[in-house]
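One chain of protein is taken out of this complex; the other chains stay put.
Should a chain be cited, it is by its letter among A, B and C, assigned in written order, with residues numbered from 1 in that chain.
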Amino acid sequence: MKYSFKNDYSEMAHPRILDAFSAVQAKQFEGYGLDEHSAEATALIRKKVNALSADVHFIAGGTHANLVVISSILRPHEAVIAAESGHIFVHEAGSIEATGHKICTRVGINGKLSAGDIESVILEHSDEHMVKPRLVYLSLSTECGTVYTKAELSAVSKYCRDNNLYLYIDGARLGNAINSPACDLSYSDVSELADAFFIGGTKNGALFGEAIVICNDAMKKDFRFHLKQRGALLSKGAAIAVQFSAFFKDGLYNELASLANQKARKLADGIMASGFEFLFPVETNMIIPILPTEVAERMHKLYGFYDWKVFCDKTAVRLLTSWATREDKIDKFLADLNSV
Amino acid sequence: MKYSFKNDYSEMAHPRILDAFSAVQAKQFEGYGLDEHSAEATALIRKKVNALSADVHFIAGGTHANLVVISSILRPHEAVIAAESGHIFVHEAGSIEATGHKICTRVGINGKLSAGDIESVILEHSDEHMVKPRLVYLSLSTECGTVYTKAELSAVSKYCRDNNLYLYIDGARLGNAINSPACDLSYSDVSELADAFFIGGTKNGALFGEAIVICNDAMKKDFRFHLKQRGALLSKGAAIAVQFSAFFKDGLYNELASLANQKARKLADGIMASGFEFLFPVETNMIIPILPTEVAERMHKLYGFYDWKVFCDKTAVRLLTSWATREDKIDKFLADLNSV
Amino acid sequence: MKYSFKNDYSEMAHPRILDAFSAVQAKQFEGYGLDEHSAEATALIRKKVNALSADVHFIAGGTHANLVVISSILRPHEAVIAAESGHIFVHEAGSIEATGHKICTRVGINGKLSAGDIESVILEHSDEHMVKPRLVYLSLSTECGTVYTKAELSAVSKYCRDNNLYLYIDGARLGNAINSPACDLSYSDVSELADAFFIGGTKNGALFGEAIVICNDAMKKDFRFHLKQRGALLSKGAAIAVQFSAFFKDGLYNELASLANQKARKLADGIMASGFEFLFPVETNMIIPILPTEVAERMHKLYGFYDWKVFCDKTAVRLLTSWATREDKIDKFLADLNSV
Partner (left out) sequence: MKYSFKNDYSEMAHPRILDAFSAVQAKQFEGYGLDEHSAEATALIRKKVNALSADVHFIAGGTHANLVVISSILRPHEAVIAAESGHIFVHEAGSIEATGHKICTRVGINGKLSAGDIESVILEHSDEHMVKPRLVYLSLSTECGTVYTKAELSAVSKYCRDNNLYLYIDGARLGNAINSPACDLSYSDVSELADAFFIGGTKNGALFGEAIVICNDAMKKDFRFHLKQRGALLSKGAAIAVQFSAFFKDGLYNELASLANQKARKLADGIMASGFEFLFPVETNMIIPILPTEVAERMHKLYGFYDWKVFCDKTAVRLLTSWATREDKIDKFLADLNSV
């Protein structure tokens, strides 16, 4: 197999995550997330995001988290607002529509939805012949590898609160965003500005699992029913919780996310030094340089990565790094890029 | 925490399962089950169930497996036939109905649905004012801890094939069934008689995960779309696959299931020796003795377990064992039972 | 075609209903129920049911009314409680499940659900592994042709209010119930005791159409969105409204329902006089006598009607009358019954 920059989940799990399973081997625990490991991880997350009364639920994957949260709170006629590049709109196989809800989109800039975008959707939905937009979905970091600034997210949040809209954040790569030099948001800011969000584990070194954080009391009621009904309430929920305890008891989560960002930065710097431009600002562990198509094709023979978009004789390619990305492979990639 | 006989997923995972993760730490793998670990586990399972052209998909949990399989194949007006004690009817929070399908039930005997039960459902559904039953769901072993014999399952399967019904088996505890002295079914028999089934990992020592096996070609098409749409296509699907490879490359799966059964047998024998009767035949790792309610209450103070049913001054209680159940705790339980 | 006692919708419409269309031919009206005819019919219905702030919506059919009302108010994990003979459970092709909701049933007596039946459902639903029953559905008159007394309905209503359950009444034959000598309920009682109900037009002489009445403010919000989303917001909603104005401006609704009941009474009296018994009390325009199967078969050759149930050598048959049922056909039916 060629060395892969396809994604940030190409390796099994960080060693300290695997150790976390072994450490609790001897003990029995309660099923379905009612165990002490889940309680411990919940306490650590509440503290980290500075939301002591938030509800925390552990779930196996991100698409699943999105559909459970969104379908749990919307009435049948209510819809979601998202960027056209939003993961739920493009890459979740119609999962939200399968729960009965339409997604209203706006193009957005650099994968981001602005308060103005949201307002324009609201303004065009006037009566009962149309759906009623009720929840704003955004990703942090985005599908373009970019981040919202505190000012941007605050404006979105304010618009939502002023207009009776829920704000839900897909944080599959939340660590990469918070640890981005381009992002002035803290975990506390996220919990203050959003009604609910999830903290991604799978893409930051966990074996599997995400942590849903619900801040808005109105969204908390009966949430475990929804988890169960959608097949998301794992009997060994504790197995996700112990990973999040490992993440948040001593800084591992930020450490791994920073590492991933730094590796992307190094890769991006090298690519820039070779004279190539980027489709979006380089802000996290996902970078999208624009290569001559012939260069992209040559590199495809040597490395695994996805094409993002082809235009004229150029191809924008998507490169992802993780905590596990090997430095020598980055060096080699850059060398190969220049070795025409 | 009191020692628990509540279920067979009270411990994290068997050590050889955890070893399986560490063993593949160094290597990158493809996402979403398109990796070599998934291919290897698939090959092992196909061989084990003697169905070389079966499709195998790995998924995090059993409720999720049930709803994805069932909703993938039914048209909107088609319904499921199940026993009244069926897990999907009682304990999955309306997950099947949430995908749009009604479940038609029959009481069944010892948790089992007979061909006659199924026929009686079919006979009463005559026209388009009613749903159209199309898929039979049964559990092996059942929610009562019992097993189908080969003759029973063959009769059900024959009725289904003669009447254009799919047969789907919830095998959350398939290992316990196959390894039960009361059961003359082999894995091959199951793959021959059913259109699809899943092999449970979570309840037999896995950290998490089940393996869906689809034998009927008509059910195979586009199945990965359904997994994705319901949030079940894990990016690190490989993490489930390596566990199933560990299960099936050298007999671990049967070994753990047998161990669980033996421990239940020992517990049941002791309870019988104390003069108590059972609500259902003792056949697998779930046993349901009938205790005087005052005895049940006394034991509740010492051990964790669920009440199954209360009638007059008796309480039928549900006790489960696993590979990890401690022998000394079984001895102590029996001693405590007799120490009035 | 043999003369039919199959149902109460075998004739097109009462002449005064057809006149109502002609009377408004010259005028333009607003679409989608926002017209003056709808306003007039709404005012008449509000007055009739003594609920001046109730919302009234006109819809083409009863199954549609049931699914729109029920799906509009339930969250995904919430379920319906109904009698096993309930129309939504048996004869609506899984329409409620198709909107995602499970129906929990009790056998009931004479087609009626008691407060005790409802309580027994509530008591067995304890946690998030099960659905959460939230709405009680009952029919007035029932699928067995019977009626609730005021004491019975009050007990059901009280239990619902004490336990945070919505009470919704399928009134496809509400007129037959209210005008039954066995029923001491008034329209006002119904609007006081239920959260929502519908008044059936189709089965009482309308060309088509039912009037949904929503009394509980919590169920009113955004209801027109739900009508639209389910395909129930007719552009010519006015065409239903003018029929309901004709029904309620001068007593036509009660007149036709009484006529139907009287004809059933005459038919039943004749059948009783011939020495036959009935499966359920004779209370409305649906009667279910028990005939020797050979008699039933002979009568089938002469008249249209449905068999309800066959047991031993008897067949319970369902006979329905309407305002349009011909007296001479009743006389002939009774004569034929006796002419063995």
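A few points about this structure:
We adopt the following convention: contacts are C-beta pairs under 8 Å (C-beta built on N, C-alpha and C of every residue); 3 or more make two chains touch, one makes a residue touch a chain.
In this text, all values refer to a predicted model and were calculated from it rather than measured experimentally.
Contact with the chain not shown here comes from a single listed residue; of C:155, C:207 or C:272, that residue is C:207. When the missing chain is restored to the complex, the residue among A:91, A:158 or A:326 that touches it is A:91.
Remark: the omitted chain is touched by one listed residue; of C:232, C:246 or C:260 this is C:232.
Here one chain is not drawn; of C:64, C:132, C:173 or C:318, the residue touching it is C:64.
Note on the undisplayed chain: of the listed residues A:101, A:173, A:236 or A:318, the one touching it is A:101. By the touch criterion stated above, the residues of chain C touching the omitted chain are 1, 3-4, 6-7, 9-13, 15, 18, 21-22, 24-25, 27-31, 60-61, 63-68, 92-95, 98, 202-203, 207-208, 225, 228-236, 238-239, 242. Residues of chain B that touch the chain left out of the display are 32, 71-72, 75-77, 99-100, 128-129, 131-132, 222, 224-229, 233. By the touch criterion stated above, the residues of chain A touching the omitted chain are 76-77, 79, 90-94, 97-102, 128-131.
One rule holds for everything that comes next: only the chains that are shown with their structure count from here on.
Annotation, chain A versus chain B: rotation angle of 180 degrees from the Cα superposition, expressed as a multiple of 5.
Between chain A and chain C, two chains of identical sequence, the interface residue sets overlap for the most part, with shared numbers making up over half of the total. Per-chain Cα centroids separate chain A from chain B by 33 Å.
Our note on geometry: chain A versus chain C, Cα centroid distance of 50 Å, whole angstroms.
Multi-chain contact residues, meaning those touching two or more other chains, occur in chain B at positions 92-94, 98.
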